[in-house]
Structures are given as structure tokens and as C-alpha cells.
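Below you'll find the structure, written out as C-alpha cells, and then a few comments.
Missing here is one protein chain; the remaining ones are kept as they sit in the complex.
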Amino acid sequence: MKYAFFPGCTMAYRLQFAEKSVRMVAPVFDIELVDLAFTCCPEPNAVRSMSDDTWLIFAARNIALAEAEGLDILTACAGCHESLSLAKYELDEKPDRREKANEILKGLGLEYKGTSTIIHMHQFLFDEVGIETITSKVVRPVPIKVVTHSGCHLLRPEKVLHVDNAEAPAKLDQLCESLGMESLEYMDKTMCCGAGVRKADSKTSYAVLREKMTSMAMVKPDAIVVFCPTCFISFESGQRMTNKNFGTDFKFPVFYYTELLAIAMDLPDTGLLLAEHRVKIDLPKSKETVEEAEVDSGDSITSSP
Amino acid sequence: MTDQADTNRTQELEELREAARPCFQCGICASSCPVFRVTPEMNPRVAVDSIIASGEISEDGTEWLCAYCLMCDQRCPMGVSLAEILLGIKNIAAKEGKAPTEFTQTLETLADDGCLSPISSRSEKKRVELGLPDLPRPDPVIIQKMLEATSAADVLKINKAALEEASE
Partner (left out) sequence: MTTSDPKESSSDPSEMEVVSTDPELRIGVFPCKCGKNIGAVVDVDELAEYSKTLPGVVFVQVNTYTCADPGQREIQEAITEHGLNRVVVVSCSPTMHEDTFRKTVREAGLNPYLCIMANVREHVSWVHQHDPAAATQKAKDLVAMSVAKAATLEAQPELDVPVTQAALVVGAGVAGMQAALDLADAGFKVNLVEKEPTIGGIMAILDKVFPQNDCSICILGPKMVDVAKHPNINLITLAEVETISGYVGNFAVRVKQRARYVDIDTCTSCGDCVEVCPVDVPSRTDQSLTWQKAIQIPFPQAVPSSYFIDPDACLGMDLIRCGKCIDRCEQKAIVPSDRDKYIDFEVGVIILATGFSPADPRKIPRLGWGRYPNVITTLEFERLINAAGPTEGSLVRPSDLVKPKSVAIAQCVGSRSKDTRMACSNFCCAESVKCALLVKEHYPDTEVTIYYQDLRMHGKYFEDQYLKAREEGVKFVRGRVGEIQQYPDTKNLRVSVEDTTHNKLLMIDYDLVILSMGAEGRSGNFPIPISCTEDSFYIESHPKLRPVDTSSAGVFICGGAESPKDIRDSVIQASAAAGRAAIILQKGRYPIEALSAKIMQDLCNRCGTCVSRCPYGAISQDGTGKFTVMGALCQACGTCAGDCPKDAIYMPNFTSQQIEAQIEIALREKPEDKIVAFACAFCSYRGSDLAGVSRMQYPTNARVIRAMCSGRYSPRFAQKAFELGAGAVLYSGCHLPADCHFQTGNHWMAKREPRIRGWMKRNNVSEDRFRIEWVSAGEGKKWQTIMSEMANVVEEHKTSLPAPKKATKKAKAKPKPKSKTMKAKPKSKTKPRPKSGTIKKSASKKKKASSKK
């Protein structure tokens, strides 16, 4: 299955290893990723706050690019996914906006037709591939306790995105469990991490993050699993600022889901990914891996602290 | 402001007001807002109420504190799209040069690179290191065209000017 791959600015230029993990797992599920000359999705908060029609035209162009190649768009960032999906919704539901957008796109040699769908890696793995298939490909289960954070922009608005139940999401948890993890229920699971307000008022943003992490800490997870590079950075780096501002002591390791997927499927070079993490974790070997290690001294998946 | 801009603004405000009208002040949006949770300034219910009551946007700029998490949108029992209303308020404020500095900077970066954050040589090196392909970049001319064809070009200009004025 060919997709126009949309990593998004954050993933491509700030969380490259996360992009790497997506490209690593893609061939296992028969995905061919095609790279097109996309711009920023554009970011659904900052850009849209300044100018709604600018947001729409950038998004329309991105979608039209993919349509021109006859491809659906595979997103890997929740922000991109929401931005493109909402833009598609606007263009499909409001013919006058669509007309206006197409007028501008015409000057760029493009047209928005509404023929491409936008699917996030989360949806692809859960809906298209399925838990059973994923479980069957797991060679090295990862027996850690995690809390999942699907992210605001993957879940809401539910009536447009249809990714998961916005108030009680369970799909990312199931995806983690299929890799051998124990996914813990915690308070404020659907709460925002505060990233959206970081530009306007960073202190407020870290205060929000503090609330979120306090609830996460209550259940003592080994790591946080996200499916969006912005959420990743918000948690991994943001927690340090939160500690600085509020005297807290959060030290959560964070994973982008496909990293763990790559590890669980024992793909080569996963060490490269983990090396990029700022908060390291020793991933314990599961019983099977211990046995395997005894039989043949296979490569360890622990990374150096 | 020009007459046309004035008319547009009035019309935009009127549209926002209409969109906000079904609100019956139940407070679900406020109780769901992560920002209201940490700072009492940002209350989505009050933001919507003042649009209905006064037909004007508030002067204090609290709308920029919205994290765009869409929880209020998701939960509003009357189907009022608070996120869109708040975006509308921000758009109007932006046209008046009231955008926060960082937002203006983001828009500038978008204008220059087509990306949110400047692409440093370090990040490009990292891509090579990890064996990631070079991503095709859009022609800056296209980006300029899109900005000019929509309001971003003007908004950018107005806000940059406002910033300069402020720094003097």
C-alpha cells in the first residue's frame, strides 16, 4: 500500500528518530512511503489563530498534492492529522470555502478534489493491520508498565476524526498491550499536556503539564507512550522545565509508539532510536528473551545510560 | 482601519455572535479547560459570554491563552464550537496587530521556510546520520503566493509593525 507520507515539521526536523521508527516498521506492514513537497500542515493552533484562510489554503495544497499523485496521506503527528482532517472537513462540507481555495490552488497548478483520505499511523495499525496481526509479529515483548497519551488532536473533535472514543480512549492501550506492555489507567488521561499554550505563556503551559504528570505519577508507570512528536517533546523536555518552575521531580521516559513496535519486532538498529532519548530506560528482557539470550548471546536491547 | 476592513470586522463579529448564541452558560467548557485549571484568567465560558453580551472581543487578550485542546468543543452540550469562536476572536485581534510575539515569529518562519521552526543544519545532519531521506522542499514562491492570496501577509505586516512600535 502506497501512501504519501506526512511526517510534519516537528517529526522531520526535531524528532528525527521517531520518523526513523516509522520508516523502519513501514515495510513490515507492506507500506511504501512516498515523500512529496509538503509544507507545514500547517500547525492547527499558531497558524490558524493568526489567519483561518491561510491555514486552510496551506492544508488544501498539501492534500491536493497527494491527490495529484492519487495517494492517501499517512500522518504520524497528531497535530498534522487534525489539521489536515479538519481542513478536509471544511472543504468537503462548505462549498464556498472549497471554491475559494481552489481558485488560489489553480494558480499553483493544483486542485482540491476530495479524493484522498487522511489516516494516522495509529489508525493504520489499529484499524487496518489489527491487534492480532501485530501481536503475531512480536518477537521480543516489552514487559513494562506504561501510561498512554493519545493526544488532544488525535481524539478531538471525535465527530470529525473518528479515531477513538474521545472520553475513554482504549486503542493505544491495546496497541501497547499487544507488545507485552501493561497499560495503566490514570486520571486525566484525555487531558491536554499544555503544549498549545507554550508559545503564549510558557509558565501556564508548564503548570498544565504539571497537573497532567502528577496524575500520571500516581500510578507509577515506567514510561509514557505517545503517538505524536509534539506530545513527545512536550513530555520529555517539558518535564524538565516543569521541575524547574515548580520544584517537581518528573523523570518519565517517553516513547513514540512505533519505536516500541520496532523493538518488539526485533528490527535491527533500534539502539539508534533509543540513543536519542533524553530520559533513558533499561528495557527489561521478557522471559522469552532471557531464554533466547541464554541460548545465543543475541544483541541486547538495553541502551547505555 | 479602512471602511471595508471595518465592515468586515463587524460582519466577522456578528458571525461569531451568531455562532455563540446557543450557549446557555452551563459551565461544562470551563470545567474541562486545562488552562482554566491552572489560571483563572482563561475561562472559555466567559469569553463566549462576553461576545454575546457585548458583541465585542475583550481587551485583555486572554483568548491567546487557549491551548487549542478542543475539550470544550467536544463537550459543549449545545454544540457551540468554542474552539472556532476563540480562533475567530484571535483572527480579529491578529488583524489589529495584537498577536503575541511568538505567534508572529511562527508566522514569519512559515513565510520563510514553509515550516514551523527554522530548519537548522544540525537537524539536517541528524537526518543524514539516521539514514533518513532528504525531504522535497516546496518552492518558496508558492509559499509567498499562498500568503499573499490569504490574509496572512497582511497580518504578518501589521503585527511586525506593532512589535517594532512596541520595542521603541
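Order as written gives the chain letters A and B; numbering starts at 1 within each chain.
The rule is short, and it goes like this: contacts are C-beta pairs under 8 Å (C-beta built on N, C-alpha and C of every residue); 3 or more make two chains touch, one makes a residue touch a chain.
Computed from a prediction, not measured in an experiment: that's the story for all the values here.
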Inset, instruction - Decide which residue listed in B:32, B:91 or B:104 touches the omitted chain of the complex. - result: B:32
Legend entry - Candidate in contact with the missing chain, chosen from B:43, B:62 or B:91: B:43
Legend entry - For chain A, residues in touch with the removed chain: 165, 167-168, 184-188, 215, 218-219
Inset, instruction - Considering the whole complex rather than only what is displayed, give the residues of chain B touching the chain that is not shown. - result: 24-32, 36-37, 40, 43, 45-46, 75, 77-79
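One rule holds in what follows: only the chains that are shown with their structure count from here on.
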Inset, instruction - Would you kindly tell me how far, in whole Å, the mean C-alpha position of chain B lies from that of chain A? - result: 23
Inset, instruction - Flag every residue of chain A that touches chain B in the complex, lowest number first. - result: 7, 9-10, 12-14, 16-17, 19-20, 23, 35-40, 42-54, 56-58, 61, 104, 107-108, 152-153, 155-158, 166, 190-192, 194-197, 199-201, 204-205, 207-208, 210-212, 272
Legend entry - List of chain B residues in touch with chain A within their complex: 34-35, 37-39, 42, 64-71, 73-74, 87-88, 90-91, 94, 99-100, 102-104, 106-107, 110, 114-117, 119-120, 123-124, 126-127, 130-133, 135-139, 142-143, 145-147, 149-152, 155-156, 159
